[in-house]
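The other protein chains are all here in position, but one chain of the complex has been omitted.
Order as written gives the chain letters A and B; numbering starts at 1 within each chain.
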Amino acid sequence: MRKSNTSVAWKRKDLLDLESLSREEIELILATAESFKEVSRREIKKVPALRGKTLVNLFYEPSTRTRVSFEVAAKRLSLDVINITSESSSVKKGETLIDTAKNIEALKVDIIVVRHNYSGAAAILSRNLHVSVVNAGDGWHEHPTQALLDMFTLKEKLGTISGLHVSIVGDIAHSRVARSNIWGLVKLGAKVTVCAPKILIPAAIEQMGVSVTESLDEALRDADAVNVLRMQFERDSQDAFPKQLEYFKNYGITEERLAKLSKNIIVMHPGPINRGIEMSSAVADGTHSVILEQVTNGIAVRMAVLFLVAQANEYISKTQPHAAGSSKQPGERKIAG
Amino acid sequence: MRKSNTSVAWKRKDLLDLESLSREEIELILATAESFKEVSRREIKKVPALRGKTLVNLFYEPSTRTRVSFEVAAKRLSLDVINITSESSSVKKGETLIDTAKNIEALKVDIIVVRHNYSGAAAILSRNLHVSVVNAGDGWHEHPTQALLDMFTLKEKLGTISGLHVSIVGDIAHSRVARSNIWGLVKLGAKVTVCAPKILIPAAIEQMGVSVTESLDEALRDADAVNVLRMQFERDSQDAFPKQLEYFKNYGITEERLAKLSKNIIVMHPGPINRGIEMSSAVADGTHSVILEQVTNGIAVRMAVLFLVAQANEYISKTQPHAAGSSKQPGERKIAG
Partner (left out) sequence: MRKSNTSVAWKRKDLLDLESLSREEIELILATAESFKEVSRREIKKVPALRGKTLVNLFYEPSTRTRVSFEVAAKRLSLDVINITSESSSVKKGETLIDTAKNIEALKVDIIVVRHNYSGAAAILSRNLHVSVVNAGDGWHEHPTQALLDMFTLKEKLGTISGLHVSIVGDIAHSRVARSNIWGLVKLGAKVTVCAPKILIPAAIEQMGVSVTESLDEALRDADAVNVLRMQFERDSQDAFPKQLEYFKNYGITEERLAKLSKNIIVMHPGPINRGIEMSSAVADGTHSVILEQVTNGIAVRMAVLFLVAQANEYISKTQPHAAGSSKQPGERKIAG
């Protein structure tokens, strides 16, 4: 059931980013996820694939949503799950990230899923550990499983990624979701437009192979899908409300805007949605929205990722028991903050 | 083993309250709990009944006691359990309760156990979700599994509920435990007296079918059991101590009071007890007290509830795959805040 017809085999012990993955590797994850999606529809939604192995959720930023998605995915694979959050962890006692992670590795666990506000945190763990490392979001760098579930949903809805036009709207500059989506979509042959007020578009973003516009109508005009990023207005609470109104006026997705389009566009959002800021409630709950399907697909995609890295690492540790973690992963060192 | 002789079958995907349940439905839960009680006495205290299904504890109010009871009950049914507490949840990010719950549902979990300070929170989830919803306490409204375990304990000790005289002592006005007990006990044919200083008795409480008294001695006089509610003096810390002394003098259960009674009364408490406020330590630990047995019975009762709603929901989703959650539950809309 978990056999895939793709000719490439998965060889990485970690999933750190989409930047360093090949098109074939991304397609292998998506194909593996497809076979796992069926498990969640069964009466007994569980397979013994990774029974007797242990996953640690090591979360330095609070994120119920992502933590719970990984926890459910892991339990469906029969993994044992240990949650460690920064509030309760040894971080308080001044221990370094690497010391914490090495201590976790010494417990002979199999996978560490890490979320950290430092761009590159997952790569640092990867280089220092033999255990599998899965990046659940590092700073502004990447959030690869979010992009993979976005792509899985696109493919499920539209049959393909190649040739699609996907617009990403919102705070591109500070979004790891945007970065991972851009790497993945471009590799798989989609046309990507990013759309935001100028101040939220990073310099030289065109070098990633995307088009840029400040106009939402332009971004939507012939897009097959729009991925709407979460805005973080809560940080400057003083003038948050007028800014939110202004943002919604210029960049909020509304039914009026969607009605003007010639295509039947798909609306995505990584959640949690700010209703009335990034999009109207009518859009969030309407027929264009696939937001809850993204959440459902997150389970299948994360099951696939956990399964692939665990299998690869078992193979690696049998054949090269003393190899260092990072040496097996060409391209890993290219990761930028 | 989990077959019951009761003629009624359980058809609800949710347990929201006792107000909308029939006498037969309550009796079915109690009979099912009886067969589950035996599981906790085995060497391997676990049955595969709900293996491969997932329960989410969604707690917006802290409650180790209730959360842990549901968690143990769930694991004894082989459910996978995910804990989400408000401290760590997306609530902080301003997401609505419904959005949070719909996201959890999209993970294809099977049961959400919800505790929330808003009366009606569980009913809102029920109307919006296909997943099973179990109310673990909503505002001042209801706490149905607490009342069910209280009734289970009464029946175990005294053989029946019908015809018993049960007094409930304490802050009736703000107690979901009192409300659920009143609905359940009256339906099963018990005589119920509520007892408190006038200010803690809600207007028109007699309409629920109970007697009212301000005198503890009167409430105890011919009662078979007294259910003593927790007092929440910690909220007004300024003058908490004199108030506590005064309360204990007038409403505290003491061995002296119990010794005066002609019947061998049962003393219950939902916990945690304030020793020396609601009752003396001698009573809490004495022969009248069944407080720890209530805790034990909570496991069996919650196993029964989880089992029944999960079974019913599986049947519903097979036979009416597109039905909305609430339409299957007559009476549900009657729930008052």
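Quick notes
Here is the rule we use: contacts are C-beta pairs under 8 Å (C-beta built on N, C-alpha and C of every residue); 3 or more make two chains touch, one makes a residue touch a chain.
All of these numbers come straight from a predicted model, not from anything done at the bench.
Only one residue in the set A:I82, A:L261 or A:A282 touches the chain that does not appear here, and it is A:I82.
Within the complete assembly, A:N103 is the residue of A:S22, A:N103, A:T160 or A:Q320 that touches the hidden chain. The hidden chain makes contact, of the residues B:A31, B:V72 or B:L158, with B:V72.
By the touch rule set out above, chain B reaches the unshown chain at residues 40-46, 62, 64-65, 68-69, 71-72, 75, 85, 87, 234, 271-275, 292-293, 295-296, 298-299.
As for the chain not pictured, it touches chain A at residues 51-54, 56, 80, 82, 84, 88-90, 92-96, 99-100, 102-109, 314.
Going forward, only the chains that are shown with their structure count from here on.
With rounding to the nearest 5, the Cα superposition of chain A on chain B corresponds to a rotation angle of 120 degrees. Centres computed as Cα averages put chain A at a distance of 40 Å from chain B.
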